[in-house]
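Removed: one protein chain of the complex. Kept in place: all other protein chains.
On to subunit A.
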Amino acid sequence: MEKMTRVSGTVSGCTMFCHLDAPANAISVCRDATQVVVAGRNIFKIYGLEEDGFVERLNLRVGRKPSLNFSCADVMWHQMEENLLATAATNGAVVTWNLARPCRNKQEQLFTEHKRTVNKVCFHPTEVNMLLSGSQDGFMKCFDLRKKESVSTFSGQSESVRDVQFSIKDYFTFAASFENGNVQLWDIRRPDRYERMFTAHTGPVFCCDWHPEDRGWLATGGRDKMVKVWDMSTNRVKEIYCVQTIASVARVKWRPERRYHLATCSMMVDHNIYVWDVRRPFIPFATFEEHKDVTTGIVWRHQHDPYFLLSGSKDSTLYQHMFKDASRPVDRANPEGLCFGLFGDLAFAAKESLMSAPQSVGDVGRKTYPGGDRRYPIFFFKKPDVTEQFAQVSSALSVFESEAGSSVGMDWFINTAQSYLLSGKPFAELCEHNAQVAKRLNRPQESTTWTMLRIMFSEPANPSLSSNHNLNKSGNLPLVNSFSMKEMSAALNERNKENRQDNLHSLETNLNNNDENEETEGSEGQAEYLFGDAELDDDDLYSMEHDNQAAEEPEYLLPQEAFPLRHEIMDHPSAPEPVQEKPESPHVSGSEAESTCLTPMESFSLISVSQLLFSPHLPPKFFCPIVKEMLCYYAEQGDVQMAVSVLIVLGDRIRKEIDELTQEHWYMSYIDLLQRFELWNVSNEVIKLSTCGAIMCLNQTSTTLHINCSNCKRPMSNKGWICDRCHHCASVCAVCHHVVKGLFVWCQGCSHGGHLEHVMEWLKQSKHCPAGCGHLCEYT
């Protein structure tokens, strides 16, 4: 017969809503899905569900001044008897209503046995006269509607009852959820004690719902923002699914005819209704976003129709949601992931459609690992389930492996960190030294930067160093990196290109800035030769970049590694058609011979020009904006080392120009890097030399010292100054008998001691130990 109703197609309609006069607390539908009852503090009405809207059928709130019995926390329409309703009142009453009563007041029975608010009422699914209630007072009561009072009382013995639900399949069983996080299973015939109990959530369990088909499945939702599905059919209750939502879960309802779907709504903050596929716990299957305040009641319109959901809300509206109008968050999601492995491998997954874009030149040795690849465990591959309606997204996984034995090509970083001088010498010498270091490590751009800084900020009267900047012997590419490029997507390539363009531009702007102020002849020609040409001549452009890039951004590991190892890729058996030497490939054009374009001569002249330029006229302040830009540029490029080093060496000259937060951020990143490479000394030096308060205090963190109690000689386990075992203050000063919380000095002879200050003073006056042990202490 149930099938009949469904087939006959009485359920039809569209997404629609109506305004209620007051906020709703709960809703319930009658069995044939034609009427819905809405209950709340100030509302108790029945609406008919018509094709094109809700129609008010009946107002059950009668009388001039309705009593609190009408203030409903919950309502349920009997699923067998179409005239029978039950409500749970906030004042603790359980009321039944008979729509067949001829008078206006439809109230049938009133049970006032609960002392506190009744949170939930539930009719037995098949038994006409059996009603169950759960209350704040911690009791559940079972009523026989033919009698005047309850037939049995169940005491949960664990705080308030939040929800009670009869099992749909087991005649005698019901589940109850509690405020303290417990869920209990009861046999209706045995009121003395529960059959099972388990802790489902931390904090209150607001709701539970039996699976309509699966006998043993119970879904629970709690204040801890989780929905859990429990399998009760086994001996031990087992959590089989868990969905993490973003707010406390107020209601949970299984979706009819969809084994793995359930709908949830929240009690606070979040107003949406979510339908989850419990097997896909990270993203809702569907979302209804109509309500403006929290949703308080949700119910599937018909117990065999998965496409209609009704909901009531605190915003005083009643909605019918159509499933086809739901929004599907999965469509907007971005199925991409990126992760570094322990040894520097990089795995990257993206939509297959993206990855299978026509291979460009950069994709030398490209190789995808579809799910079936033997080399990767099978769990990467999720078999599409026919019953699962979830959008199937298949991603391609790419793995960039680092070559064994290489330390991820960060040697330059370590070397630089160790060799840079940050303080202790005059400014000009520091710059000079650092320039030399950078040069030695094949980083000409950094080297030049240091030199320029020296020139910019040195006292004009002090043209200290001869310009022996023999910059550019570094024609060959530094082989700093050893990633073997198994794969290189076009996108990466593209970005790489952009980066280089940016480099060039910023360099250009830098130089153009200078140009504007320069009056010297000859220099212009040089500059143009260098950069003006570059815009026209591709080869020059690339070679120039090449140089920059190799020098300044070895941290961008992926891009430039491609070139040195180009030939290695050929060894790769599975590499499809190693494409080489295509003319439009930037990598190829960046061959070693060409990259010497920036000849020593030119760079030399560039520098001498700049020296001419501003040594006598311009105050150092003038350069601050440029230097600032330069620092930001380095930081953007990922070379915080340069940014921080320059920041420290320049000190007050530049500090005010850059806002504290940025500085702090740079320092943090650099220190983090240093510590990863275990360059503790350097990191400490940086911390000491920094001027940010937040950085300087880093030195004072994690200075834990494990001590034993001076009294009972056992380790002090807890924090604080009192030993847990003997209840004495440990480490007491022998002079003032107070707990020492700072420096503690003690005599190695008698092991008595105390505040440094106090002991020093004491020993000025006396030779003996302040503790009175008679030892002749010495303080040196």
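What we mean here is this: a contact is a pair of C-beta atoms (placed from the backbone, for glycine too) under 8 Å apart; a residue touches a chain by one contact, two chains touch by 3 or more; residues count from 1.
Going forward, contacts and distances are computed from a predicted model.
*Asks:* Out of "Sestrin 4", "Tetraspanin", "Fanconi anemia group C protein homolog" or "Pyruvate dehydrogenase E1 component subunit beta", what name does the UniProt record list for the absent chain?
*Replies:* Matching the unshown chain against "Sestrin 4", "Tetraspanin", "Fanconi anemia group C protein homolog" or "Pyruvate dehydrogenase E1 component subunit beta" yields "Sestrin 4".
*Asks:* Determine which one of A:Leu58, A:Val151, A:Ala247 or A:Leu346 touches the chain that has been left out.
*Replies:* Checking the options A:Leu58, A:Val151, A:Ala247 or A:Leu346, the one contacting the hidden chain is A:Ala247.
*Asks:* Touching the absent chain in the whole complex: find that residue among A:Thr15, A:Thr34, A:Asn91 or A:Asn684.
*Replies:* Reading the full complex, the residue touching the unseen chain is A:Asn91.
*Asks:* Considering the whole complex, which of A:Cys712, A:Cys736 or A:Cys750 touches the chain not shown?
*Replies:* The one listed residue touching the chain not shown is A:Cys736.
*Asks:* Looking at A:Val151, A:Ile240, A:Met696 or A:Ile722, which makes contact with the chain not pictured?
*Replies:* A:Ile722
*Asks:* On subunit A, what residues meet the omitted chain?
*Replies:* The list for subunit A reads 41, 68, 71, 73, 89-92, 114-117, 136, 179, 203-204, 206, 223, 247-248, 267-269, 271, 292-293, 315, 720-722, 724, 727, 729, 733, 736-743, 755-758.
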